[in-house]
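For this depiction, one protein chain was excluded, whereas all remaining protein chains were kept in their positions.
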Amino acid sequence: MKIVFAATGGNWDSKVDSRFGRAEGFVLYDEEKDELSWHSNAENKAAGHGAGVQAGQKVVSLGADVVVTGGNFGPKAAEVIQAAGIRMIPDAGEVTLKEAYTKIKK
Amino acid sequence: MKIAIASGKGGTGKTTLAVNLASYIAGLEDVTGKVVLVDMDVEEPNSGLFIKGDLMKSEIKYRMVPEWIGDKCTFCKKCAGVCNFNALAYIGVSVLIFPELCHSCYACSELCPEDALPMKADRMGELRHYSISDNLHFVESRLDIGIEQAVPLIKETHDFLKSEYDESDIKIVDSPPGTSCPVIEAVKDADLVVLVTEPTPFGLNDLKLAVDTMKELDKRFAVVINRSGIGNDEVERYCFDNGISLIGKIPQMQLAAELYSKGQLMIEIDEIKREIDKIWRNIVELK
Partner (left out) sequence: MKEIVVISGKGGTGKTSITASFAVLGGKDVVVADCDVDAADMHLLLKPDFAYKEKFYSGKVAEIIQDECIKCGKCKDVCRFDAVPIIDDNYVIDELNCEGCGYCSYVCPTDAIIMKDSLSGDFFISKTRIGNTLVHAKLAIAADNSGKLVTQVRTEAKKIAEENNIPYIIADGSPGIGCPVVASVTGSNLVVIVTEPTVSGLHDMSRVAELISKFGIKSVCIINKADLNRNITIGIREFLDNKKIPLIAELPYDLAFADAITAGKTIVEHNDGIIKSTIEESWKKILELV
């Protein structure tokens, strides 16, 4: 399974970002390969409108099965993610990626 | 004649002045032709709370947005690449369109090599046209919730005025607050913009922003002070020092605030009626 976290940094101790569309970036965790990769969201953070759409598109292109954010998905981001059939987990809270991952696995 | 009523920030009395001024001049004998109150604060139209009449016409307003034809699409992704507003998302199996983000620039539609994105009409809001009395009309445009672009609906409202009314009819436009795009569209072809402010440091700060905007647009403008009597005289001094016409001061009165709270007109109060009359005479002289 591939899990994407909205995150403020690129390692397990980084915090889950409470924003989605304008999150600092996204961390992709590929369970099979046990690989963590960082994907900056700088271009969307700086977008005028439609940051959610672009961020959603990015998550889709990363091939995610599940996507996690600390707060809520905006309505437009949610529409993109849903259309691609990706599972959304909102409200993970202000926790580290490690904590969020452990919680999901339970 | 078109007079736009505007302000740097909300809550200074813009709607109050627009509604009372329109009602007042419609009752004047020396005013020939129609008086039309126009609410162009399309995101929060509030004039209608103060003025009631018979609905003459209601029109749904549309703008053009692309529609994705899946059968024609070859997934070249060109559309998502050209859209500067992030209104299109390519998600592998389909192209999603977000009409609320679309600015109707036609780029995706006309640059699509397969004609898979024809433009179609999409509802953005509604324009209502009321008759209040023999010579007072009211036009209100209301943006649908969730639509983010106010400018196209304001444009449509200007077009409606052009088609329904003569140049000589008096249009009083209640503009959106602030200094961003919707205000600029609302005051576009006004003969005079009346900026409403309060005599406090907040009022002065926001008035300065509004004045800068009018100068940038090269617009004729004048100032009305609402709730005159509170605060200090710095707004007055600012107008004087900068050669800005101060065309009226609506006095602070608890009774006026109470009438406003109920959605009633303030020209019931003689003192305020006199000031509205003075404002009108000054507008006629200036425009």
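In order of appearance the chains are A and B, and numbering begins at 1 in each one.
What we mean here is this: a residue touches a chain if its C-beta (ideal position, glycine included) is under 8 Å from a C-beta of that chain, and two chains touch if they have at least 3 such contacts.
These numbers were taken from a predicted model, which means no experiment stands behind them.
Student: Where does the absent chain touch, in terms of which shown chains it meets?
Tutor: A, B
Student: Hey, which of B:175, B:213 or B:282 is the one touching the hidden chain?
Tutor: In the full complex, the listed residue that touches the missing chain is B:213.
Student: Under the stated touch rule, tell me which residues of chain A contact the chain that is not displayed.
Tutor: 18-19, 22, 45-49, 51, 70-72, 74
Student: Could you pull out which residues of chain B are in touch with the chain that's been left out?
Tutor: Touch with the absent chain occurs at residues 8-12, 15, 43-44, 46, 49-50, 82, 84-85, 103-107, 110-111, 145, 148, 177-181, 184, 198, 200-202, 205-206, 209, 212-213, 216-217, 227, 230-232, 252, 254, 257-258, 260-263.
FYI, only the chains that are shown with their structure count from here on.
Student: Taking the mean of the CA coordinates per chain, how far is chain A from chain B in Å?
Tutor: Inter-chain centre distance comes to 39 Å.
Student: Please output the residues of chain A touching chain B within their complex, sorted ascending.
Tutor: Those residues of chain A that touch chain B are 47-51, 53-54, 56-57, 60-61, 76, 79-80, 83-84.
Student: Okay, in this complex, where on chain B does chain A touch?
Tutor: Interface residues on chain B, with respect to chain A: 80, 85-94, 96, 98, 100-101, 148.
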